[in-house]
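A single protein chain has been omitted; all remaining protein chains appear in their positions.
Chain lettering (A and B) follows the sequence in which the chains are written, and residue indices restart at 1 in each chain.
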Amino acid sequence: MSQINRIDGGLVDRTQKLNFTFDGQTLEGYAGDTLASALLANGHKMVGRSFKYHRPRGIFSAGSEEPNALVQLRSGAYQEPNTRATITELFHGLEATSQNHRGSLKYDFMAVNDLFSSFLSAGFYYKTFMWPKAFWEKFYEPVIRAAAGLGRLSGEDDPDIYDKGFLHCDVLVVGAGPSGLSAALSAGRAGARVILMDEDFHMGGRLNAEILSVDGQSGHEWTRQAIAELSAMDNVRLMTRTTAYGAYDHGIIGALERATDHLISSSDKPNLKKPRQILWRVYTERTILCAGSTERPIAFGNNDRPGIMLAGAVRAYVNRWGALPGKRVAVFTNNDDGWRTATDLAEKGVEITAVIDSRDGQPPVDVPNGAAVVMGGRIVDTQGRHGIRSITLSNGQKIPTDCLAVSGGWSPNVQLTCHQRGRPTWREDIAAFVPGGELPQGMMVAGAAAGNLSLSSVLQDGHDLGNQAVSDLGFNPTAAVAAISEEETVGISAFWYVKESKARSWLDLQNDVTVKDVKLSHQEGFRSVEHLKRYTTLGMATDQGKTANIPALAVMAECTGKSIPETGTTIFRPPYTPVAIGALAGRARGKDFRPARLTPSHAWAEEQGAVFVETGIWYRAQWFPKAGETHWRQSVDREVTQTRASVGVCDVTTLGKIDIQGKDAAEFLNKVYANAFAKLPVGKVRYGIMLREDGIMMDDGTSARFSDNHFVMTTTTANAVGVFRHMEFCRQCLWPEMDVHLISSTEQYAQFAVAGPNARKLLQKVVDSYHDISNEAFPFMACGEITVCDGVPARLFRISFSGELAYEIAVPTRYGDSLVRTLMAAGEEFDVTAYGTEALGVMRIEKGHAAGNELNGQTTAQDLGMGRMVSKKKDCIGNTLSERENLNREDGLSLVGLRPVNRSDELKAGAHFIAKGKAANMTNDEGWMSSVAFSPSLGHSIGLGFIKQGNDRMGEIVRAADPLRGSEVEVEIVSAHFIDPEGERLRA
Amino acid sequence: MIIHHPLLGPRDASEFVYKGDASLINRPDWQADNAPELFHDYLYLRDNPAGEHQELWYHEQGDRSWLVVTRNTLTHDITNVELARDVAFAKQANKSGRVEKSGRGKK
């Protein structure tokens, strides 16, 4: 028979039956159910196992505070571990399985841990498993790790989509219970932009779970009307299934909307193209926190059995979902509210076997028929292996029951008030912490979250704070008055645990922390709350101790003889409830992890079959394979050889380009470059080195002077952004009086290197003929503004990274694709080749130019052989501190060339230099190989590297030791300029 | 965090790049007799206060202004935002300007 524990009433839609499975068994529920209410309606008590002792566990709460009823939801790649059944909205085809057992849920082999529980006391593992030493990693730890965790990840890529968004409003109301609805109504009616969000799929909060009247009608009806009124307002946005999980600086609230989690099963998921969840960042002037309160349990012997639940949850299941947690229900309470469970259930005809109130005196309300009432009573123990069957009172009386509703009072949900500097304060009258200290910017707290526990005060409070928030922001509150309800009795007398219990009494149900553990923690000196938490693992489980922390604090307070507030409170940290990592990442994964920048010749290069490589966020052509080339080296060797023999073209757009203009442009460059720039003639380019203020090399590049007041600078690709930022710093913060302006023009110009003996001939075909680019008119290091292809504006620079006769030509980016095609077509007669970053790298190593591996932020101009370029005659960034002793040591590093003694040996970057005959250890380490390449021009492997006093050691043979890869090669120290050391080619 | 840019209004802090203490505006004189020491202190030593801190932020995803932001390092509250260029000018105009005055090298 299905739904054996379903009774009439509630907010479920009985016309919509939903089938679902739990541990493979097909069950039925209704729309409006949670997985928990549906399981209860089907008579399922036991749904999981605890973390440490593998004790049977049932449903404990009806909300996000749930410590016990964690399941694995869905299957395959969609599997979601540790999902709280109590907030999982039922949908057709839902699959859930229980967690943390070996063997079946009912017969879990790991339950053997429970028999040894006295050996597994708090922190036991710190005291043992130390001998023999090797056993920790080989034996003990693997056993412990195998038992770790609750649920299981599938190990497959998360197939869902997640989105992110930003929201802006005047008033954000967090929680749509009676106070939140009242606050939203006040603020909305006044015309403010309001967002009302609630983690539940059904707004109303406790009004959904209680039988209370508001404004003379049922709470459900009042809620319905309030939502209808709010929905009709254009200035109000209602967000269900949305949790405000964190409060951040300057009033920013993080929220998670579970957009489609409730819709469909795994098998239908691939068809759903909508995001699973949406992460919102909410920018709001005011936040009214109406997060309500959470009921706490009382600890007593064996208080963890399935069927032992929070009293408010028991009546929520009955009132909201028509699901009976048991047929014979007992209540254990220290407050008036607990009695409501007894009266509500009795009204539905449920048998109340007993009400045990820890307080002395008279029952606060009429006793339901047939219930035994024990004032001043204590439950010392319970019985029932897979679910509670009876309870034992301190007087020895045993009362049969299949559901025990426990209420230890209500704790305001102060979490978000503590995410910054707020520290809650204790209120003795309600035996609870309420918001205190400095609240996050713009935050106000209303209703039960502020410690107002009666419905009438909650409605008034929400209404008032809604009005106050909008008044603060300059809106006029309307004359509407707060909704009213009858006064209830909310008396409580703090009672935390039953001292008479001999059996273990649970505080943290998920992590199996008992009263005894807290006492042991005290006994061993772990008395600060933080020590208690860390030593016992209290509150570290997926529920973050929402129901456990305060009772545990009370036990510790008793041990220390201090009050609860003196004992302290643990600091609540975001998130309020756990947030999927996928949601926090949003769409930034896979290829979309970071944006991609493409060069102007990208499409053309793709057509040529180029292989691309990530260079920062750019994609650059790495080489261009030709038919018949099966290894990248064949392509690269060909590109180098062809370029050096005739001509090659390479897209160098990725180099940073900065346009510098102003009367003081030259003087400005003179200050940011370490070498002199002030007197660079118009029409000339100069190589420049830039230091950081600490005297270390920052970047190198060229600057071309197009007029007295106009320069164009290039930087390395890697440092383009950083150099520009640095120069803006210099301009705005150091020398604001200078007349100079900077514009990044990296995006605006497509730039190509044209290199090789036939470079000029090729360019002459493209550059408009009235520009004379002969060697005489346009010598090495000349620059000019020209036109190409009948009037397209361009800039031409005669600079060379390859060591060949070379130019760089720049055109506005929109002509870039056309220019590369034009150059390649014009070059056909010269057998032109396109070359990629690999060939570029080979040629610069052959020429001895430093690049990223050499400009690694640790080397000086001196190390790079450019120490003399650093001017001592002017003020420039970095020259003062570049003079420090350790940067000018006699035995300092020099950049040198290296070639293998045995020419067929392959050099490896990252090898370290050790003198011949010395042991390979750190003391004898003399430097490292920074870059290597196979030089097709020389026919062997070559390298650049830094070695102590390298300039004085030309011709010496040392070992390039690479123990990491198990090799060692003898290398000869040579000049870094392997090709054309006199520089004849580039001046040709 | 939200930074109220003097020209552009409230902007999310993630549009900015942080550099550090606004005293980095006060670059020493390279010709001073004790220039190495001055540069050492300028570049390496920090007050690093727990409380109000004047610091440099760069609006990289925006108008490229360098800003001097007065922010409390304990609470993250921001009480003042100025263009660094204005601050640097003011400092040049008046050597006892605000950046100088803000207590570098307190006793």
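Note that in this section contacts are C-beta pairs under 8 Å (C-beta built on N, C-alpha and C of every residue); 3 or more make two chains touch, one makes a residue touch a chain.
Please note the rule applied: contacts and distances are computed from a predicted model.
Peer 1: According to its UniProt record, what is the protein name of the omitted chain, chosen from "Sarcosine oxidase subunit beta", "(Fe-S)-binding protein", "D-alanyl-lipoteichoic acid biosynthesis protein DltB" or "LrgB family protein"?
Peer 2: The record for the missing subunit names the protein "Sarcosine oxidase subunit beta".
Peer 1: Have a look at A:Arg6, A:Arg241, A:Arg340 or A:His419 and name the one touching the chain we're not showing.
Peer 2: In the full complex, the listed residue that touches the missing chain is A:His419.
Peer 1: Among A:Ala146, A:Ala603, A:Ile743 or A:Ile957, which residue is in contact with the omitted chain in the full complex?
Peer 2: Touches the omitted chain: A:Ala146.
Peer 1: I'm checking contacts with the chain that's been left out. Which of A:Lys273, A:Lys591 or A:Lys916 qualifies?
Peer 2: Checking the options A:Lys273, A:Lys591 or A:Lys916, the one contacting the hidden chain is A:Lys591.
Peer 1: Name every residue on subunit B in touch with the hidden partner chain.
Peer 2: Looking at subunit B, the ones touching the missing chain are residues 1, 12-14, 18-21, 36-37, 40-41, 43-50, 53, 55, 71, 73-76, 105, 107.
Peer 1: Spell out the interface residues on subunit A facing the chain that's missing from view.
Peer 2: 51, 78-82, 118-119, 121, 124-131, 133, 136-137, 141, 144-146, 148-158, 160, 162, 164, 246, 248-249, 252, 254, 279, 281, 419-421, 516, 520, 523-526, 528, 530-531, 534-535, 537, 540-542, 544, 573-575, 578-582, 584-586, 588-594, 596, 613-614, 692-696, 698, 852-853, 856-858, 881, 884-888, 908-912, 920-922, 925, 928-931, 961-965
Note that in this section only the chains that are shown with their structure count from here on.
Peer 1: Using mean CA coordinates as chain centres, what's the gap between subunit A and subunit B in Å?
Peer 2: 29
Peer 1: Using the touch rule from the top, collect the residues of subunit A that touch subunit B in their complex.
Peer 2: 248-252, 283, 420-421, 438, 441, 693-694, 721, 725, 728-729, 732-734, 736-737, 875, 879-881, 883-884
Peer 1: Mind listing the subunit B positions that touch subunit A in their complex?
Peer 2: 1-2, 17, 19, 24-25, 27, 30-31, 35-36, 39-40, 43, 56, 58, 60, 64-66, 75-78, 83-85, 87-89, 92
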